[in-house]
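Just dropping this structure here.
Of the protein chains in this complex, all but one are displayed in their positions.
Showing chain A:
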Amino acid sequence: MAELVRDWLADYQRTRGQPAESQAFVVEHETDPEIAEAIFTIFNERQRNEEMVHDICQQLLSFYRSPEVTLHKFPLQFIPVLIYTYLHAVSAGDKKASRGVETLLICIYNGEVSTDDGGQKVVVFRMPILAQTSVYHEMKNLPLTDLRRWEENCNRELKWGPHQRIETVNAQNRMRILTTLLFCYNQHVSQTQKSSLLHLCRVTSQMVNQGFTTKSGHGHRMSYGSDPATGATFPKPSSPRIPLSSSFLIELVHAIYFAMFNGYGTIAIQTLDDIHNRATYEMYTELILVTSAVRNSLHANPSGQPNDGPMGLSVALTPATNTVTTSVSKSMITNASFRTKKLPDDIPIQVQDLTMQQNPQQLASVTEEAEPGAKESPSTKESSSTRTSIMRPSMEGIKAQAHKALIAGFKKSKDKEKEKDKEPPKPPQRKFDKHTQRNSLLQLQSELNSNSNAEQQPPSDMLPMQTLSLINENGSNSFSIDSDLNDGVQGVVAGSGALPSINSNTNSVTSSDMLTKSFDSSIELAPLGHSNSNGGKLAEHGLVE
């Protein structure tokens, strides 16, 4: 190996003056994969080849300064190895030995942070937002919450750089410089020889593990008996830990991640574990965030393993048909079950005319309800059935009336439905909207509540007011309607079976007057909501009973 490198050094020296020969050297160099390998080996055994390391650094430096692109890029693949060599020497207090490497690193750094015309290089990118259509998506098909969430990022730009050129490295700027260098390495990593990735992994492991022994550290630990005053008897530990910063290691993780999916899966995963251990030891939160993300993505995850295929990609067929039977998924609540609607800019004044008269009665029935509902898990069917059975005796009388009201209301709503699209919303309807809005604010307090109430709301707006007032005039207890509905509708809308119990939960939690009112409105909506969305079914049900 040493021979090969020596030839390489000599060849270049010889060709420097002569353009023709140097051209030949460039061509030959480009096609020779072995020389890089040989240089890596020299760096690995640098103790034996100190002189040569120095020469190599010098030659790499002149390569880096060369106008030939292939020569210019050549030294970049050694950045991780150079960094390790340098840090190792610095941590051992042997800065003098690392001068050559340090100079090379400073030069590459200064070169990489500058543009060709001598300015400062800056990488800028815009923060994408979902609120703006892109080549990959249209807004209408994404949930509104996501759209609005990113609006604040609008026009935000993120920058890398500009970085100041430097003259010296000290403890204060060392990690920043090396981080920048690694960033540049990462930009070029897919153009380097694949074999250099192996060295990257190896060197990274050494870097993060140095000074961490699996045994306790007593082996090479000096005794405490020595005289502290003289300071002479303090042998250094054979290899002290290398101080590494969080952002430096994050860049390393990116490099390792690349290696992991480009042929070096096994060793890269080990290296990643090493970095992760170091991260938890140093408690670098952002680094732990990244390492545990990558580690998590490696097991039991659709993202795929490095060995699954090229870049861990594989065909992932939708499993819905095999796993989830349709009957089960009926009552399943997914995030898509929620829809977010735009809230008004300010909270409207509460309109009370609709619900005031009924308040006392409502309240009574609600408090009665609260107990069983609160205890049981909200989505089981048992809860609803218990509830109905409790309700039955007291509500039997009113139920009949309620049914009439319901059917009547339904008929009217049917008629109205045809026109609803053309008609502008009527004033009373708007009042009612305000109720639901109030409601929705309260629902924010508890997810499940909002879930349940919410289902009943959207159709409500489409309903004509007559339906509602009819029920109110009848003085029917809306709860009986609801519980009754549950019996019938359960088969149709299984998921909504337990809704009333959740509603009553809201009430038992906070029993302020305002809350009760809004609660009322949501309860009253319940039957109407069903009647709309499942119109046909409901009508059938009503007739049957």
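Keep this in mind: contacts are C-beta pairs under 8 Å (C-beta built on N, C-alpha and C of every residue); 3 or more make two chains touch, one makes a residue touch a chain; residues count from 1.
Throughout what follows, contacts and distances are computed from a predicted model.
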item: UniProt protein name of the chain not shown, from "Ribosomal RNA-processing protein 43", "N-acetylglucosamine-6-phosphate deacetylase-like", "Blast:Tetratricopeptide repeat protein 7B" or "Exosome complex component RRP46"; value: "Blast:Tetratricopeptide repeat protein 7B"
item: Residue among A:13, A:62, A:115 or A:132 touching the omitted chain; value: A:132
